[in-house]
Structures are given as structure tokens and as C-alpha cells.
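Only a part of the assembly is drawn; its chains keep their places, and the rest are absent.
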């Protein structure tokens, strides 16, 4: 057979290294489409001069665009036969990516465990994205539930890797040249810096963004993510939901873009500790988001920067004025679609609220 | 509060200077998306070689893309709490913009007048977009009706600035290097030059373009214009129209793109004298346009160029064969959505209609 049937559970071997296809050169076109499809307004990836004012050679590519492009490489090998994308862990953003860089991805299988129904199994991989100099730009663990080709094939020795509950601050990276001393808070779009945020603080990001089929498909195609459920209404009409599912990463991007309103100086995503796509989203849904500051950490060797650990929750057709989240029973309100646990880097300093603009 | 509530009427002070957030580096990606979303076919922003043939270093960025990007910067500060965008005046296009340039915007408050209902007031600003060398690329006056935070707050001394009825030809700019001597009328797409147009001449631009939610939202997000009414179906469903409104600037762009058919050599917008969004547009509407030549002006010191003052009217679901416009009572036919008063620069010369192609 000439076509790629995707890998089934039996095709994965512990320690196997998979070199993913289609290296991708990131261009100004990708960056513009990312802004056009998400509405992101963070100043750093929008502006060469702003980037230069804080020590970058020019505007780096949005961290989540890097994530989606690396993730997109892995889909044909890892999750074409996945029933569910179960989770992420230990996701670290590395070297900044600039337009002209070419991203390639590799995965290594670090966990395999057949499910008791013998029809599926859980595959855990560490995926790594590198640039053309083989510098790591992104590194993350993902585990997915994958179909077996044949129920009767023997189960492998079960291996469930230890997953770190969080990425340690020692693994947060920013360019050595980063210098926020002359950060212009008028231009960044927010007067609030690391010292202004308190643990437990909750921020409603206020705005909503309605999903359109064309938008999410264009975003997902841009990432060359070929998971079938996003594109084929003819088959999905007879599927579980009767309609195309939206790539969970698109929801992450929308939540991040909405979070500019309240977190405008959170210009760098350092790590994703974990995340759950709590419920699927569909065209026509309007996405809202809110964030809670769950921890604050100083950045080693960088007195000018701090990290905020955030929990950003996205909900559909439900403004987040009531800060919807999981209850004590772990159950989420019906509207919640995303619960993302991640850390951002922010310049330190305290802005007095009374400062005139 | 960490989120931007937008400025209310009380927040504006006469003479106040507002430096807008998020400098934006314009890229080839923005240019491609602009063509993809509007269908613009003017040769100058489409082609490096054509631009070079008339004295540009390479293709400049479409004037209206510059307008939208500068305008987009101002929305979060000026019009987030606006009830209505009342008008534009004295809009002058300055230095050409090239990909790689970074645009930043500033506004100064030049007028403040509380309305008699005490609930709103009119704010007038002059907004200026500059490139990374602080050259002005765009400069315009806009006035908006903005909500008061508190009905009881005292009214400021009313100031209504004098608005020029038109931008004088002395303020029309083209690059000094511009040289249309070798203009290739096959490549520009029109054989009609400045001398071929007559005052009072009306041109039906013939074609129609149907609006889609995804298209107008992508355009508006590309400009990082975050006015809420364009994006949130969940809240707009309960709003005045029951649906998302289309950014008026997108309609201006469509009318301009349609006007290529009849005004193909109008490669440069020099000024917008004024404009009215007569009625809102929505996804599903089909936009048509026609133009009337309202004045012709020679360009000082440029015997090879002339300016046409145009009134371009856009209508929805109504072909413009009957040239719809305001009646003597100032009322517009129901179909009209835009009435734009602007000037374009066009090479001079007369092409005999019989010239064989």
C-alpha cells in the first residue's frame, strides 16, 4: 500500500525513534496568517523594532505557532489512529525561532501500555522540534490512545513513564541577549509587570472569539496537521458529533490571544506543564477565557524577569465572569473546553496603579 | 484591574497624547493576506518589477493596508467604548510603506464635547502612523461617540475642532523618484489616464463580492483591530442586529478593490477627505460599488500626474447600474453602505479610445 495508514499500537516499540516528515521553513506568511487567524496582539512577535528594543535581533515567531508547526509534523506518525489525545507534559520552549528557520521534528517512544479491552493502548512519546542548526526549539511529552490493528496481537511489556508534574524553572529559557530595561509599556500594551500579579489572582480576559470552519481548517492546514476529523464533513456527519472537530491547539491559541487582555507583558511561554482538552469545540462556538495565577517564581540569574504559572481556562458560549473551573469532584462545567497549566515569563517591576498614561 | 476596559469619555483630556500599543512590522504575509481577502488587483502593490518601472525601489504596501494597520493600533485606546464611529477627515497618506517597515501609532485629543444626554460625548483625535524612522506614513482625524463611565461626572469645556472640508493638493504626496514616463498600460490593467476622466463622470465598477464571516474576521484580526462587535456571535446574537458587524474598513477595501475595474491606473490614494459608513454590512451581503469623479486637480510640480477626487459608493445586494446615492434630503437608498470622498493620483495623458490593444 502506498498510502500512509498511520501507526497502530503494535507499530510502536519502546525506545523507537521516529523522524517525522516534511521539514518546514517558517516564513513571514505563516506569521501573518497566525495573527489573522487568532487575532494575537502580543508585541514581541508582531514587531521587529519592539523585539530589538528588548534585545532580540528581530521579532521571534510566536511560541504557539512553533508549537503547532512541530506538533503538526508528528500527527501523521503518532496520532493518525488515535482515538484520544490524552495529555501533554514537560513541554519546554527552547531557542527562539525566526522566519527563515526550518523546523524538523523527531519523537521517541517512552511509554506503551495496552488497555484492558485489548483494542487500544496508550502510547507516550517525547517529541522534539529542532531548527536547521539542530538547536531544540520545543520539547514535550504527549500521550495518546491508539487503536490496535489486531485485537489478538500480544501486548508489549507495559511501560508507563514517570511524567514530571511540572517543568522546573531551571528549564525555562530566554535568550541571553534579552534586556527588558527599556521595555516600553505603552508599546507592549499593558502596564502590569510580574510584581503586580498575586498568586490566586483571577483575570477574566473579557473578549470572545467565534469559531468558523474556514478559520480552524486554514490554521490546521497551515500547520500541516492532517488529522482527519478536522477537515471532512462528509465523514464526520456520520461521526460521533455530526460535525468537524476543531484542533485543540487552535483553542489554545485563541485562549492565549484573548489573554493579551490582562497579560500583555507575558511575552514568552516558557513551559506547558499539562493541559486538558476538556470538551470538543465546533464552528459557531464562541470562545472566552480566564486565567488564574497559580504560582510565581523568580528566574535564576535574571533579577529582571519572573515567571508566572497560569491556569488558563477556555469556555464556549459562556463569558468567564464567573471563572468556571473544575469542581471538587474534578468535573468541569459544561461550557469549559480547555484547562491549560503553563508558565510565562514576564518582566519584573511594579507599576503604581495611579500612574497617568 | 489588569484588563483594558478601554477609555471612557472622562478619560480623554484635550491635548492628551496617546501612544498606542503593539508596533507592527508589515510583512509579505500581510500583503498576501490583503490580496487574498480583498481581491485587490492594482499593479503597484502587486509587483516589484512594475513598481521599479515607475521609480519605486520595490512594491510598496497597499495604501489601505497601511490605513487599517495604523487604525488597528488605535482601537484599544480610542474606540473600545465607542457607540459610533462618526467620521474621518483630513486623512493624508505620507511616506510609502515597504515590507519590513514597522508601524507605530499615536493619537492626540483635539476635540471633546459632551452630548446633551450626558451619557456620551464626542471625542475627536488626530492619529498619526509612523515608520521606524519616524516618518509619517498616515495622518488622519477621526471622531467617535464614546460612553461616559458615569453620567454625573462633570462635562469638560466643549471643544469642537475645525475640520478641513478637504485635504489640499499641496498635501498629496508621491515619492520624488516616481516616474511614470514608461508606464506600461498593458501591465497596469487600464488604458485610461487622468486626462481621460471628466468631472461628473460616473463609473459602475460592475463586479460584486460576497462577504463571509471568516473573511472579515481574518482581515480585522490581521489588523489587530480588537473592536468586539466584529468577532463575538455569542454576544452579538443579543445585540442590536443579532449578528456580527463587519469592520467598515473592510468595506472600504472591497470598494477600492472593485474600483480597479474602471480606475486601474489610480495606483495611489493621496487623501481621504471624509467618509460615512451609511449602514452596517453583514456576512452574506454582496458588495457592489460605483464612483463619481467630483474634481480634477493638477499636481504641483508634477506635470506627469494629476489627482482625481472621487466619491465611491458601496451598496449591498444592489448592482450599481443605477448609481445609488443620497437624495436631496440627504437620505441614502437602503442598499448604500459606504460613501467615501477621497483623492487618487493618476498618471496624465490621453489614450485615444480607438487605440488597438
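Just a few scattered comments:
As written, the chain order gives the labels A and B, with residue 1 at the start of each chain.
Here, contacts are C-beta pairs under 8 Å (C-beta built on N, C-alpha and C of every residue); 3 or more make two chains touch, one makes a residue touch a chain.
Note that this is a predicted model, so its numbers are computed, not measured.
Of 3 total copies in the complete assembly of this structure file, 2 are presented in place.
The definition used in the following text is that only the chains that are shown with their structure count from here on.
Subunit A and subunit B have centres, each the mean of its CA atoms, that are 36 Å apart. Those residues of subunit A lying in contact with subunit B across their complex are 27-33, 35-39, 41-43, 46-50, 58-59, 186-190, 192, 196-197, 201, 203-210, 212-215, 218, 261-264, 284, 286, 288, 317, 319, 357.
Interface of subunit B with subunit A (complex): residues 2-4, 18-25, 27-30, 32-33, 76, 99-100, 102, 104, 132, 212-214, 217-219, 221-222, 224, 226, 228, 231-235, 244.
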